[in-house]
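The structure follows.
Removed: one protein chain of the complex. Kept in place: all other protein chains.
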Amino acid sequence: MSFEVPIGPQHPIHVEPLMLRLKVEGELIIDVDVDVSYIHRGIEKGLEVRTYLQGLYLAERICGICNCAHSLCYCLNVEQLLGKEVPPRANYLRIIVEELSRIHSHLLWIGHYFHTLGFETLFMYFWRDRERIMDMIELITGNRVITSYNVIGGVRRDITPEIESKLRKTIEYVRERMNYYDKVIDSEPSLLGRLQGVGVLKPADAISLGTVGPHLRASGIKHDVRLDDPYSGHDEVPFNVVTYDTCDCYARVKVRMGEVLESLNMISYALDNLPSGDYRLKIPPFFKAPEGESLSRVEAPRGELVHYSISNGGMNPYRYKVRTPTLANLLSVAVMLKSKGDYEVYIADVPAILGGIDPCICCTARVIITDEVKKKRRVTTLTELERYAREREVRKS
Amino acid sequence: MGLVARLVRKCRARSPWILLFDTGACNACDIEVAACLTPRYDVERFGTLLRGSPRHADILVVTGPVTRQSRDRIIRIYEQMPEPKYVVAAGTCATSGGVYWGCYNTYPGLDSVIPVHAYVSGCPVKPEAVLMALSILLEKIEKVEV
Amino acid sequence: MKVPGYFLAEALRNLFKKRATILYPYREVDKIHLPEGFRGKIEFDRSKCIGCQLCFRVCPAKAIKMIEDEKGKRPVFFIYRCIYCGQCAEVCPTKAITLGKAFENIALRKEDLEVR
Partner (left out) sequence: MIWKILEALIFPGAVFILTVSLFYEWIDRKLYARLQNRVGPHLAGPFGLFQPAADFIKLLSKEDIIPAAADRFLFTLTPILAPTLILLGCMFLPVAGLNGIVSFNGDLIVIIALMSFCTITIYLAGEGSNNRFASIGATRAALQLIGYEIPLTLALLCAAISTGSLSLRGIVEAQMANGTWLIAGPQLIGFAIFVVASQAEMERIPFDIPEAEQEIVAGWSVEYTGRRLGLFRLTKDLELFLLSGLGATLFLGGPLGPLIPGLEPLLHTIYFLAKSILVLIVFTLVRTVFARLRIDQMISFSWKYLMPLAIFLVIITEVIA
């Protein structure tokens, strides 16, 4: 006997409204359908009625956790339209804040992930140590989460030597804690039992489903926008791409742990080699962008983020399109959640697998298919989207 | 007012269980409200527990502008909560829609959908502000002013 | 190496450590982290304002409305719409708008959240 269990829109598994319709047999999940439409706000349309400057603040609020990546991507996009190059010091400052927000996002995710697995104490410790990073972000940018640090033509504030010394101290503290937590994760059997062998995604599947970011790297594939298509001075700051080849939830935790350490190294390097000079170009609050189109890519904490815009020479973009990493990753969740053969998925694995991709639904809900003939708007379900992706894959090959 | 009624009011003010619902926020307010649970802020000092089921909760903390899709859900969750219940609109988007003006899928503020007892402005709200809002609301609950 | 309860030592160590909690709304008010340059509630100096409307035009949240008073045009700020981005303070030519440190903008009625 199978019956349907609705997870969401209000469910402690995930604070954001996300609807998972699970078809279960006892404790085993046999089918799943994902609906992410609860959070669709119409941001892309909203961007078209704002000036470029106002749009920056809306783009930043597509997602609160990866706001730095979104605002950076928006700024790169508009700077590309305008044909402006930001000063080198601004690039380094952007890297520092971007990596800080990556650390904050990863710590937040790891902590919350353990919370969903029922390991409350580790959740508390991770979030306690994350507060140090939040203090640093607040010190540099003036706000804890939504930083508003990147502006078109550079960054908003400079870093003082006083801030720099505090930042270095925090880096040392966080690095020490990370090394300790790494040991905890490797030695606690109740935790390993929930992580190892759960939600396996083979590298070939990961590519064909179009996953990005740490989720893809946990399947052992070396892909990182910072390396493949360096932006904002990332070609000058050395770093390693962390990959792991067990392809399960354990690998996803380990990859993010490794990335936190890498980001700490990048911040130290950027602080050591901070170029002097100006940190912001003078750009008036109201301007018209020349006609054309531009595309920018940024490695957000959750993976590759793409912004695309068309300008028709006006004060505001003619069309703006955002493709967020969670949308790419959600497809793989639907595949990983289905029990097939000896690969069994229990209801208890839903937090582990869904959490494993670091879902950020507020980035995601922007797929609406408009039926021109029937004049009806409907939101695509994930199964349809998955089918669409597969068909396209077939067509390509 | 009788002794029992005063005791009950005091107990209500000392044990507010909260339910967090996101009606379309950008996640920033969510993580800031969630950060209240953690060691630095520790909202359990007030006796607060974060509950998963609306049936157990006393205070509904809503973040984000109300989207069309989640409007019915928030009303349903509000109706599932047992009396007496209170609603806190956390963040600028929940109080007024904030930066999402001109987006076709959002409502102007939470109070156009369900009654709201306390507004916290901030983008995102600082966890300290959430604590302050809770303590103000609890004081008012004790004196039966909301 | 799998060790059940590996975490116990750290947890016990934290039992005797000082708490990480700031007892904020009642005590230890000075311990909260409010750095220089924190973007809080808008503070407005009427005497410096020249009524140029720049803040009204750049505001990304439509939190500013222009009204007429006895000295001419001036902005009104609706804190319940404000997103604390600081753009108005940045464009203001006479620095009449600054961002203060007040972050507890709480009200039981919406009308209380306004800066005039």
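Each chain gets a letter, A, B and C, in the order it is written, and its residues are counted from 1.
The criterion applied here is as follows: a contact is a pair of C-beta atoms (placed from the backbone, for glycine too) under 8 Å apart; a residue touches a chain by one contact, two chains touch by 3 or more.
Note that the structure is predicted; figures quoted are calculated from it, not measured.
J.: Sort by label and list the shown chains the missing chain touches.
T.: A, B, C
J.: Of the residues A:Glu16, A:Glu60, A:Glu79 or A:Glu188, which one touches the chain left out of the display?
T.: A:Glu188
J.: For the full complex, which residue in A:Glu120, A:Glu176, A:Asp228 or A:Glu291 touches the chain that was left out?
T.: Reading the full complex, the residue touching the unseen chain is A:Glu120.
J.: Out of C:Phe7, C:Phe44 or C:Phe103, which touches the unshown chain?
T.: Reading the full complex, the residue touching the unseen chain is C:Phe7.
J.: Touching residues of chain B against the unshown chain: what are they?
T.: Counting only chain B, the missing chain is touched by 7-8, 10-12, 14-15, 38-39, 42, 44-47, 51-53, 55-56, 58, 82-84.
J.: In the complete complex, which positions of chain C touch the hidden chain?
T.: 4-8, 11-12, 14-15, 17, 19-21, 23
J.: Write the list of chain A residues that the hidden chain touches.
T.: Touching the chain left out of view, chain A contributes residues 3-6, 11-13, 26-27, 114-122, 124-125, 128, 188, 190-191, 193-194, 346-351.
One rule holds for everything that comes next: only the chains that are shown with their structure count from here on.
J.: Is the way these chains touch best called a line, a ring, a star, complete, or other?
T.: complete
J.: Go ahead and note the Å separation of the Cα centroids belonging to chain A and chain C.
T.: Chain centres of chain A and chain C, defined by C-alpha means, are spaced 26 Å apart.
J.: What whole-Å value do you get for the distance between chain B and chain C if each is reduced to the mean of its CA atoms?
T.: One centre to the other, that is 19 Å.
J.: Quick check on chain B: which residues sit in contact with 2+ other chains?
T.: 39-40, 99, 101, 123, 126
J.: Residues of chain C touching 2+ other chains?
T.: Within chain C, the residues that touch at least two other chains are 20, 60-61, 83-85.
J.: For a test of understanding, state which residues of chain B touch chain C in their complex under the given definition.
T.: 39-42, 45, 92, 95-99, 101, 111, 117-123, 126, 128-129, 131-133, 135-137, 140, 146
J.: Can you tell me which positions in chain A touch chain B when the two form their complex?
T.: Against chain B, the touching part of chain A is residues 9-12, 15-17, 37-43, 45-46, 49-50, 57-58, 61-65, 67, 108, 112, 123-125, 127-128, 131, 134, 144-146, 360, 362, 379.
J.: State the interface residues of chain C toward chain B in the complex, per the touch definition above.
T.: Listed in rising order, the residues are 19-26, 32, 60-63, 78-85, 103-110, 113.
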